[in-house]
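The complex appears here without one of its protein chains, the remainder shown in place.
== subunit A ==
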Amino acid sequence: MKHLLATDGLDPALATAVLDTAEELKRTLLGREVRKLPTLRGRTVITLFYENSTRTRVSFEIAGKWMSADVINVSASSSSVNKGESLRDTALTLAAAGADCVIIRHPASGAAQRLSGWLAEAGTAIVNAGDGTHEHPTQALLDAATLRERLGSLEGRRIAIVGDVLHSRVARSNIHLLSALGAEVVLVAPPTLLPAGVECLPVTVSHELDAELPAVDAVMMLRVQAERMTAGGPGQSFFPSSREYSISYGLNERRMKLLPEHAVVLHPGPMLRGMEIASAVADSPASAITEQVRNGVHVRMAVLYHLLASEGAEA
């Protein structure tokens, strides 16, 4: 693995290898006196974030540090980006300064892909930590890790992705990864929040949450991304009101009773409690939301291991 830019086209065998590594890392770190592995000593990892983030940035930083890499955080708001430096120049600067890996989050879809082209000569590995409404591959990997842990395997499992699919890179990454790993994905959303070309994705589509819940093994609730709902001007609305959205597509306590006993509730965070998910549901035993965050560290350690542990070896 040279870069991790998307789950679309990611070899399922490689994805499984990363998930297996994450599982072993989790096991081996459990109950240890020293939660630090020497594996990436001397490697430099830079996180370059052009958007706000708590869990992704922190979990990449912890992942790098637990593998003994040197991790440096650059956020657009406190860097030369503020003085008008372009993404390309910023990236070339980071590579010249000695980054072995750049982890980027950017509001523009395709930013990570562009970066991998600009830095090809420098040999810097790129990890996409979320680019616009395109992909967020490590989130999908940690969701898959959490589902594997709770359900055993993804093969033949039915997973509903509910809510603002249109603006969700998490949804897109999950659709590709979960279906590649053998799961059936069903999107549940109002027609206004489904992307164009949804018929080309390996999914089925539904607008009725109540009808889908009894048959799913897991339900992934998406945040309603108000900050991205500006395409048609600030007044553009994708649903009549928050209250109506919540009534139609929110996972409340009544709906949770429709789920099978073993079903898992996921949310990539940050959660809007009371909007797409009720507080009681988010804190219920079916919810794996804090496990997702915990697994995020191990999955990102596994990604860094597969990207950086060996030098120039193809695999």
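The definition used in the following text is that a residue touches a chain if its C-beta (ideal position, glycine included) is under 8 Å from a C-beta of that chain, and two chains touch if they have at least 3 such contacts; residues count from 1.
Methods note: contacts and distances are computed from a predicted model.
Undergrad: Among "Thiosulfate oxidation carrier complex protein SoxZ", "Bifunctional protein PyrR", "ABC transporter ATP-binding protein" or "DsrE family protein", go ahead and choose the protein name stored in UniProt for the chain not displayed.
TA: "Bifunctional protein PyrR"
Undergrad: Hey, which of A:36, A:88 or A:243 is the one touching the hidden chain?
TA: A:36
Undergrad: What does the interface between subunit A and the hidden chain look like in terms of residue numbers?
TA: 1, 17, 20-21, 24-25, 27-28, 31-34, 36-39, 305-306, 309-311, 313-315
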